[in-house]
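One protein chain is absent from this view; the other protein chains keep their places.
The block that comes next holds subunit A.
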Amino acid sequence: MSTEIADKNRDEFDIEILNTVGKPFIDKPEDIKMATRDCDVFYGDKQAIFGVDLDIGKNEIIAMIGPSGCGKSTYLRALNRMNDTIEICRVSGSLTLDGQDIYSKKQDPVLLRARVGMVFQKPNPFPKSIYDNVAYGARLHGLVSNKADLDDLVEASLTKAGLFKEVKDNLQKPGTGLSGGQQQRLCIARTIAVDPEVILMDEPTSALDPIATAIIEELMDELRHNYTIAIVTHSMQQAARISQRTAYFHLGKLVEVNATNDVFTNPEHQLTENYITGRFG
C-alpha cells in the first residue's frame, strides 16, 4: 500500500518532462494547418502552459488528453485567441495558422475566430430560434446576400450536423428548448455555418449521454474531410475511437504526441503510460 503511494508520488513529481517525446511535428509543410512553437500561457503571474511545440495537420482530428487542470482548455483557447477575453491572460511564443502568425498586430482576433471556430463543453445555444442560431454567424460576416441563400445555408449546416431531420418543422422554435445532444449538434451546426477551417472542441460530449455522444463522434468523423479538428476529451475511448493523433498534456507541458494507436498501445513516456493505464488523473 505505502509503496504504491510512494510510487505514484514519484511518478507525478520525480519524472521530469524535459522534451516532448513522439512526433509533435509534421514533415511536409503543406500538410500543416496550425503550428505552435515555444507557446507559453500565463494567467497573471501563474504560468499554465510551458513551451508547447506542436503541429496540427490538415484534415486530421487531434485529441488532447491529460489530467484535470493540466492546461488542455487553456492551450486550445490560445489557438483561436479566446484567451483574449480573459483580462489577466497572456500568450507568448509563435502560433501560426497556414504559416501566418495569429498573434501579430495585423491579425484581427475576430476574423481569426471566424476561421478557427470553437465548440464548448456545455451546449450554449443562444436564446433565439434554431434558425437564428445557425444564421447568427452568417449574418455577422455577411456570408449570404439574400434570404433564400440563408435558408439554404441553414439547412445545409443543420444537415451536416445531423440535426436537420429532427428540427426541420420547428426551425422557429427556441434553440434552448432542444435536448442536450440536439443543442450540442445545433452548436456544431452554428459553428460550421461560418465555414471555419479549424474547429476546436473542448469536451464537446462530456455533458451528453452515450447515444448523443455516438452521434456526435460519427459527425466529427465526417467533418474531418473538410475541416481540421482539435478536440479535448476526458474519455480515452473517445480519443482512441475518433482521433488520428493524440497529445498528452501534464502540468502545463506537452509530454507526448504520437499516432493515436501508438499512444494507447505503446506509450513512450512513463507519465503517458501511467495516465492511460488509469494510475492517476
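Just so it is clear, a residue touches a chain if its C-beta (ideal position, glycine included) is under 8 Å from a C-beta of that chain, and two chains touch if they have at least 3 such contacts; residues count from 1.
In this section, contacts and distances are computed from a predicted model.
Going by its UniProt record, the hidden chain of the complex is named "Phosphate transport system permease protein" among "PqqD family protein", "Phosphate transport system permease protein", "2Fe-2S ferredoxin-type domain-containing protein" or "Succinate dehydrogenase hydrophobic membrane anchor subunit". Screening A:Thr176, A:Ser206, A:Gln244 or A:Gln270 for touch with the missing chain picks out A:Thr176. Among A:Tyr43, A:Phe120 or A:Phe264, only A:Phe120 touches the chain that is left out of the view. Across the interface with the omitted chain, subunit A contributes residues 80, 82, 85, 87, 110-115, 117-120, 122, 124-128, 136-137, 140-141, 176, 187, 190-191, 194.
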